Structure formats: C-alpha cells, structure tokens
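Missing here: one protein chain of the complex. Every other protein chain is in place.
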Amino acid sequence: MKQVPAEYYQLLEQLQVVDFVLVELTLYLDTHNEDLEAIKQFNHHAKERKQIKKQFESQFGPLQQFGNSYSGYPWNWDDSPWPWQV
Amino acid sequence: MWIYEKKLQYPVRVSTCNPMLAKFLIEQYGGADGELAAALRYLNQRYTIPDRVIGLLTDIGTEEFAHLEMIATMVYKLTKDATPEQLKTAGLGDHYVDHGKDLFYHNAAGVPFTATYIQAKGDPITDLYEDIAAEEKARATYQWIINMSDDTDLNDALRFLREREIVHSQRFREAVEILKEEQGKKKIF
Partner (left out) sequence: MNTHFKTYYPYVSPFDPCKPMVKKTYSTPPNLYLGFQPPNLPQFTPMEALRAGTLWKPLYDPWYSPYEKGKKGVPS
C-alpha cells in the first residue's frame, strides 16, 4: 500500500489555511468593494498562495488542470490519491 | 467555467467506523437544505439578480460545491470498508440494495433529491430571503447531526461547515442591505 508522506498533509494544510483566508476575504469584499485594507490583505495572501501552490505541486503533482498547472511526465494529474481518499 | 482543485477546503477526519453517521450525513448531500441544493439554488439565481450581488452568489455557490465534497468524503470514509451486515445494522440496508457503496443524492430518509428544493422567484429580495432561510436551515441541520455524533474528529469538520452557514447568512443579509439602499446615496458605516 503506497501512502502519502506526512509532509503531504502539512503542505496541504498550509494551502488550506491561506486559501481559507482568501475565501473569507472574497465573500467579505463581495459586499465591501471599497475596503482598501481588506484588498491589500487579499492581494498579500494571493501572492503567498502562489508560492505554496508551487511548492506543493513540485512534490505532489498538479492541483488543477485544464492548463492551470504544469504536468510532469508521464501525465500525473490523474494520479491517486484524490482528496476524499487521503 | 469551473476549475476543479485537487484538495478539500478543510481537512476531513473520521475517527470511528460508524456507518450510521453516514446515513445522517447524507441529509446534507441530497437533502432539501443540503449542500447540493444550496449550490444549485445560488448558481441558478445569479443570472437574474442585480449585478451588484452576482459575484456573491457565484462565490458562495462555488464554495457550496467544496462543502458537498467534504460531506461526500465523510460518507465515503464511513462506508467504504463497512460490511453489508454493518450497513444493515446502520439502517443503510435499503441504500445498499439500490446503490451498493455508491453515494446517492437523497436525504437521510432516502427521499431522492428534487429540484423543488430550490426556490427561484425572480424577485431579488424574495430570492435573498430564501437564501438566508436556507443557510439558517442548514445551520440547524448541522446542529442536529453534531448532537447525534460522538465522533469528535467528524464533529470538528461539521462545526466548520456550520460556521460557514453563519458567514454565508451574514453576507446574504448584507446583500439585502445593498439592494434596498436608496440609489445614488453613499454607504456610510
């Protein structure tokens, strides 16, 4: 049985943490278009999530497809595990 | 269009093999106030709502699909290694006969999902009040599921989902405020 290493869960959680802040700020900004401080915070975390995404994908493969992530060789988008399996 | 991301919104852990909880959880998968109904409700209303709140309906509708995936994950984990005997004891015998281990869009009592769970009245205030009510109903459903569950890991993720209903309700209430505001006036806090 091949299992993902502990680091998978750690990096995944880092991504879940920053993405959750982005979700919350997105919904907030949808009703508060002019809150400059919140927009600055949003852009700060958007930049941060790019770096974590890059690090996660270099170790555990693409997070998105249709061209939003690069592919390894062979095509590794459809590699297990899927999110509900881990 | 939508892009799938290969991760859950929140880490879902289930600590005990208790398939009966899957029977309760399926309410939030294919029930009247479940995550599927929520996603479809908001993403259908957004086409005709005033532009000012289309973004909000789109984003909350999208987040609901992430919640649907979390519920599916819980059900999957609770049933994947359960024997037919365990499923029968858990009250999932009827489900197993019809669907095997597949998930299905029905509620905790086995009633299949129906589009009548989704309201669309074409009146922005009416639709948003419907959405606020739907969030409160989903919040209450999570309370009752948490009350029935002694799995602390599972409850942790259910608590997250219940809190999301509170935040969504808050945003829909703000959307009503935006739409009822006198036009040409500036928002003051």
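Each chain carries a letter (A and B) given by its place in the written order, and its residues are counted from 1.
In the analysis below, contacts are C-beta pairs under 8 Å (C-beta built on N, C-alpha and C of every residue); 3 or more make two chains touch, one makes a residue touch a chain.
What you see is a predicted model, and the numbers here were worked out from it, not measured in a lab.
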Problem - Option touching the unshown chain, where B:44, B:58, B:119 or B:170 are the choices - result: B:170
Practice task
Would you mind spotting which of B:44, B:86, B:119 or B:143 touches the chain that isn't drawn?
Solution key: B:143
Completion exercise
Out of A:4, A:38 or A:86, the sole contact with the unshown chain comes from A:38
Completion exercise
Listed in rising order, the chain A residues that touch the chain left out are 13, 16-18, 20-21, 24-25, 28, 31-32, 35, 37-38, 45
Completion exercise
Omitted-chain footprint on chain B covers residues 10, 139-140, 142-143, 146-150, 152, 155, 159-164, 166-167, 169-170, 173-174, 177, 187, 189
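As a convention for this text, only the chains that are shown with their structure count from here on.
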Completion exercise
Within the complex, chain A is touched by chain B residues 3-12, 53, 55-56, 59-60, 63, 69, 72-73, 76-77, 167-168, 171, 174-175, 178, 187
Fill in the blank from the handout: chain B partner, complex, touching residues on chain A are 9, 12-13, 15-16, 19-20, 23-24, 26-28, 30-31, 34, 61-66, 68, 77, 82-84
